[in-house]
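Notes follow once the structure below has been shown.
A single protein chain has been removed from this complex, and every other one stays in its place.
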Amino acid sequence: MSGNDQELFNLAMSEEARPLLHALQKHIEENVAPITEEFFALNEGKEDRWSWHPRQLELLDGAKAKAKESGLWNFFLPDADTGEGLSNLDYAYIASELGKYSLASETLNCSAPDTGNMEVLERVGTPAQKEKWLKPLLNGEIRSAYAMTEPGQASSDAKNISTTAHLENGEWVINGEKYYISGAGDPRCKIMITMVKTSPDAPASKQQSQILVPIDTPGVEILEGMQVFGEDHAPRGHMHIKFNNVRVPEENMLLGEGRGFEISQVRLGPGRIHHCMRSLGQAEKALELMVNRAGSRTAFGKTILKLGKNVEVISRARIEIDAMRLMVLQAAKAMDVLGNREARVYVSAVKAMVPEKVCVIIDQAIQMHGATGVSQWTPLATMYAHQRHLRFADGPDEVHHMVVGRAEAQKHDMW
Amino acid sequence: MSGNDQELFNLAMSEEARPLLHALQKHIEENVAPITEEFFALNEGKEDRWSWHPRQLELLDGAKAKAKESGLWNFFLPDADTGEGLSNLDYAYIASELGKYSLASETLNCSAPDTGNMEVLERVGTPAQKEKWLKPLLNGEIRSAYAMTEPGQASSDAKNISTTAHLENGEWVINGEKYYISGAGDPRCKIMITMVKTSPDAPASKQQSQILVPIDTPGVEILEGMQVFGEDHAPRGHMHIKFNNVRVPEENMLLGEGRGFEISQVRLGPGRIHHCMRSLGQAEKALELMVNRAGSRTAFGKTILKLGKNVEVISRARIEIDAMRLMVLQAAKAMDVLGNREARVYVSAVKAMVPEKVCVIIDQAIQMHGATGVSQWTPLATMYAHQRHLRFADGPDEVHHMVVGRAEAQKHDMW
Amino acid sequence: MSGNDQELFNLAMSEEARPLLHALQKHIEENVAPITEEFFALNEGKEDRWSWHPRQLELLDGAKAKAKESGLWNFFLPDADTGEGLSNLDYAYIASELGKYSLASETLNCSAPDTGNMEVLERVGTPAQKEKWLKPLLNGEIRSAYAMTEPGQASSDAKNISTTAHLENGEWVINGEKYYISGAGDPRCKIMITMVKTSPDAPASKQQSQILVPIDTPGVEILEGMQVFGEDHAPRGHMHIKFNNVRVPEENMLLGEGRGFEISQVRLGPGRIHHCMRSLGQAEKALELMVNRAGSRTAFGKTILKLGKNVEVISRARIEIDAMRLMVLQAAKAMDVLGNREARVYVSAVKAMVPEKVCVIIDQAIQMHGATGVSQWTPLATMYAHQRHLRFADGPDEVHHMVVGRAEAQKHDMW
Partner (left out) sequence: MSGNDQELFNLAMSEEARPLLHALQKHIEENVAPITEEFFALNEGKEDRWSWHPRQLELLDGAKAKAKESGLWNFFLPDADTGEGLSNLDYAYIASELGKYSLASETLNCSAPDTGNMEVLERVGTPAQKEKWLKPLLNGEIRSAYAMTEPGQASSDAKNISTTAHLENGEWVINGEKYYISGAGDPRCKIMITMVKTSPDAPASKQQSQILVPIDTPGVEILEGMQVFGEDHAPRGHMHIKFNNVRVPEENMLLGEGRGFEISQVRLGPGRIHHCMRSLGQAEKALELMVNRAGSRTAFGKTILKLGKNVEVISRARIEIDAMRLMVLQAAKAMDVLGNREARVYVSAVKAMVPEKVCVIIDQAIQMHGATGVSQWTPLATMYAHQRHLRFADGPDEVHHMVVGRAEAQKHDMW
C-alpha cells in the first residue's frame, strides 16, 4: 500500500470489458428494469411469506433465458480451460452497474453467495461434487447458501467456530448452530457450504473444514428468519439453523479436512469487493436523494440545500464516495496484480472503510428528509439497515482494521 | 446559560417528591412489570393489527384502577385550584423511572401526547371544551392525538404549515394533510388537537391556530400508518391523515384564532424534557447491554471488553450519558426557575444534544453485539429506530441548534 | 455514577463561599488586572529569558501583599486545626474565576503545583519537613515543582517510573531523568517533590516513593526547557532534568518508602478539577472570540455567523461547554461527598472529557478566524497548544477512559 507500484495505479476498465458492460446495460434495460416493479409487488400479501409466487419465478426465469441467449450467463466465471476471465477490476465496474437493480445479478446467475460457492466448487470440488452441485448451480436450477456465522461466538474471531463434525461410519456427523445464513430460506436453495470444526487438536488455523450439506438432510432444522432492523427479507431470508446430528457422506468434505480457511481465501476477496461496489451504488443513490430533497424543499424562504451545513454535508458525501470508489478499484486491481493473498490488506481496508462511511451518508440523507427519511416513502431506512448489517458480514470492521493496522506495523518490523 | 445563576445548579430532587417516586416504583413493580410480557405477546398474531386484543385492554384497565386507588393517577397535573404540582425537575426524575417500562406511563394516565393535550386543555380550554374532552381524558376513558407535522413541508420551519382552516357558516372547514400523527391509530383515540393555518395574511407567527377535531368527523381520512425503519407500531401507529373539507364547530378553536404558537409554548418544553429523560433510559439500557455482551463474549482468547477500543467506547458512553443527564435536569430546573419561555434555549440544547448522542451509543452497542445487534434478539435495532425518529420530532436537530446558536450570538449583540 | 445519590446533584455554590468569591473578584479587579499588561510586557526582550525582571517580581509582591491584607492569602488550605476549608465544589467555582487572569492564582499563593505540594506537606510532612519547606511556601517566599513524568517511559503507566533512589550511608541516591517539570525553571523554585522507584521488588504499586529534592542539590542538572508547540514558557518553563547521583538526606522521604502512590491520591483529584475549570474558562473565551469574529466579518454579503454551519458550530460549542461545566462541578461534589478515592472515576471522567473537547472548540474558533486564528493576533494558537498539552498531563486521555470504562464493567461484575 505504499504507492510505489505503478501498475496498481492504473484503475481504468480494460478495453475488452467495455462491450460486456454495454451488453449488460442493455440486458438490464430490456429484461430487468421492466419486471422489477411487478416482481416486488408480488412479494407482498402472499399467504406463505417463505415461498415465491409462481409469477415471480416466471419473471425471473424469463430474464434468465434472455441472459443465456445473449451470452451474459455465468460471465463471472473464469474459462474452465484457460482459467481466464474477467479481471477483478473489470468485474468491479460491472458490479457497480449490477448494484443499481436488485434483480440484475440473479438474472445473470451471479448473485451472492452462489458466485462464491460456484468458484469454490470449480476450484476445489471433486468431479462428483461438481457434477452434483456445480452443474445445477451453473444452470441456475438451484441456489445455495454459505453457513459460517454462529450465534454463540464472537464473529470477529473466525477461529471461534463451535459447530463440530466428526467422522462416524463413513459419515460426517455435524452438530451446532449457525445464523444469518442468507438465502437459506429460499425454497430453491438446496445446498449449503458449511464451516465446521473437525480437528480441535490441530493448530488454530487448521481445525476448520468446509463441508457440503444438502439442506434437506435430516437434522437440519431451520429455526427462524433473522431480522435486520425488523426486516426478514423473506423468502430468501437470513436463516437461523440448527444442525442436530446431521449426517452427510464422507465425500462431501471440500478439499480436505482442516483446510477450511484455505478455501475461505478463494471466496472472500472478490465477494467483499462486490459488496463494496454495491454499497457505493447505495451511497450514490442516497446522495442523489439527498440533493433532490434538499433542492426541492423550502424552509425560512430558501431551499434546504442553502440552509446551514447542508451544502457541506453534500460536499463531504461526494468526496468520500469518490475516494471510496478509487480505493475499491485499487483493491480489485491489487487482487489482479498481486493475487488474493497479497491483496488481502487492500481488501480489508475497503471492507473496513466502505460500509461504515456509507452508513453515515445514508444517515445524512435521512436527516435531510425529515421524518420521511425513516418512513416507507423512501428506500433510505432499508438501505441503512442493509449497510449497517454489512459492517458485520465477513467479519466486523474491527477485524479488518486489525489486518490493516498490523500490516502497517509489520512494515516497520513492529509486530 | 452562563453558569451565573446558582439556583440553576441545584439539580437534586425535592424532598417532597421522593415519596411519590417510591410509590411509583412500587406501582411499577406490583402492577406494571407483571403484565408487560403478556401484554406485548398479545400484540402479535392479532387478525386486525390496528385493534387491541380485549385482554390487552383488560390488563391495562386493571393497572389503571390500581393507580387510581393508590393516588398516583394524574399525578402529573398541577392542582386545579392552587396551580401547584410537580416541578419539572422532579418530573424529570420520575420520567426517567417511567421510561424503563413502556406500559408504565399509560397506567398512570401520563402518556404522550395525552399529557400535553390535557395540559393545554386545562390551561386554555373553555368550560365546554373541558367538559367534553378534558374530563374523559382525565378519567382515562379516551385517548388523543396531536396533529402537527405535514408531509409536504419542511418540518424545520414550523411556520410552513399548509393545512388550512376557514370559517364558513359557523364552522371551521379544514383541508390538508398531516403525517406521523402518533397514537391516532388507537381505536380509543377520539380527539386530535390540530395545527392549522387560519390567517394567512397575519404576521408569520400569528397565522396558525390549534383546533379540536374529533377523529370521527366526516372527511378525516386515515390513509396509512407511517413506518419508522419498517415498523408501524400498530395499533397506536403514526398515522398519515388527510383532512377533506373536515367541518368542526366554531367553538372548537383553542384560545383564539392566530394563537396557535402561543399554545405550543405550553406543551413543548415539558414534553421535550420527558422525551429526553426516556432517551437517557434507553442509553443506559444500551450501555448495560453493551457491557454485558462485551464482558461475556470472547475472541482471540480474551473477552471482547478487553479488545481494541471497546473499553474506551464504554467510557465515552458513560461520560456522555452522565453529561446529558445533568443537562436535561438543568433544563427542567430552568423551566421551573425561569419559566418555559425563558428556558427555551436550555430545552433546545437538550433536544439537539440527546437523541443524536443516544443514537451513537445504541449504534456502538449494536456493533459490540455483532449481527445479533441488528436482529430481533436484542431491542437495540428498535431502540435505534425510535431514537433516530426522535431527531425529527418537535423539530429536527438543526432547528434546535439554530435556537441555541442564535441565543449565543445575541448575548454578544451579534444577531 | 448512577444518578441515584441525590446529594451529588446539588451543584450550587454554598452560601458561605459567596463572600469569598466576591472578595476575590474585587482583588482581581483592583490588584491583578491593573498589573497584568505591564507584567507580560516585561517578559519580552529580557537578556536572560530564564530570569524574572526585577519589576515583574515587584509587581507580583505588591499584589501578594494586598491579598494578605484582605485575608485571601492561602485561602485554599484547610484550617490546620479543624481540617475544615473550602469544599471542592466551592473551590471549583473559584478556580473558574481565577482562570480568567493568568496572574491571579499566584497573587493568592494558590498556583499549581505549589497548592498540591503544600497540601501534601501539610498532610504527610514531618514537623521538620514542614518547618523547612511548607513554611516558606505558605509565606510565598519560594516556589516548588513536582517531578513525575519521564522522557523514556510511556506516561500512561504510572508504574513505569525508572528514576531510582537507593539508600547509601543515610542518604537517598537518586539517578534518572524527568521532563516537562513545570515551574522548575523559575529562579524562585527551590524544592521538587520527586517520584522515584525505591523498592523494585515490592508489589507494583508499592515500589514508588516521593522524596524532597532541593533543586540546588549537586547532581541536579537542568538540561533544557521543553517546548509546547514551540513555546517554552520561560522563565517558569517545563524543564528537562537529569538526576546524576543526587544525594539527599534519608529524612527527605515523604510518608515512607513505597508509599508514593498513596501520596498521589492526595494531590491528583483537586488538581485535575482545577485544570478542568480553567480549561472551561478557555473554552468560554474561545467561544466568545468565535462569536464576535463570526458576527463582525462579512463574506458573500452576510456575516460569517450566518454562513454555512457556523451557527451550528457555535451551538454545539455552547452545549458541550455547559455539559462539561456540570460534569466538573459534579466531580468536585463527588470528592466532597465520597472522598477523593471513591470519586476518582468522576475525576477521570472529566479529565478524559474536558481537554479533548476544549481543543475541538478552540480549533473551531481558529477556523472561524481564518489565518488570523493561527497568528499572534489572537490567543487561540497558544490556548490550543496549552489544552493539547493537558491531554497528557496527569496521564493521557486513554488512561482515564480506562478508569471509567473499567469501573462501568465492574458494576456488572465484568472485570
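Things to note:
When the chains are written out, they are named A, B and C in that same order, and each has its own residue count from 1.
Definition applied: a residue touches a chain if its C-beta (ideal position, glycine included) is under 8 Å from a C-beta of that chain, and two chains touch if they have at least 3 such contacts.
Keep in mind the model is a prediction, meaning the values are calculated, not measured.
Touch, as defined at the top, links the missing chain to these shown chains in the whole complex: A, B, C.
Residue in contact with the omitted chain (choice from C:Val291, C:Val345 or C:Ala385): C:Ala385. Per the touch definition above, the residue from C:Asn160, C:Asn245 or C:Gln265 contacting the chain not shown is C:Asn160. For the chain left out of this panel, the touching residue among A:Lys46, A:Arg123, A:Arg247 or A:Arg318 is A:Arg318.
With the whole complex as reference, residues 149, 151, 153-157, 160, 179-180, 226-231, 297-300, 304, 307-309, 363, 366-367, 370-377, 381-382, 384-385, 388-389, 391-393, 396-398, 401-402 of chain C touch the missing chain.
Interface residues of chain B with the unshown chain, by the touch rule above, are 308-309, 311-312.
Residues 1, 3, 6-7, 9-13, 96, 287-288, 291-292, 294-296, 303, 305, 310-316, 318-319, 322-327, 329-330, 349, 352-353, 398, 400-406, 408-409, 411-415 of chain A touch the missing chain (whole complex, contact as defined above).
To be clear about the criterion, only the chains that are shown with their structure count from here on.
If you average the Cα atoms of chain A and of chain B, the two centres end up 39 Å apart.
Chain B and chain C, compared by their mean Cα positions, are separated by 44 Å.
Chain A and chain C have centres, each the mean of its CA atoms, that are 54 Å apart. For chain A, residues touching at least two other chains, in rising order: 308-309.
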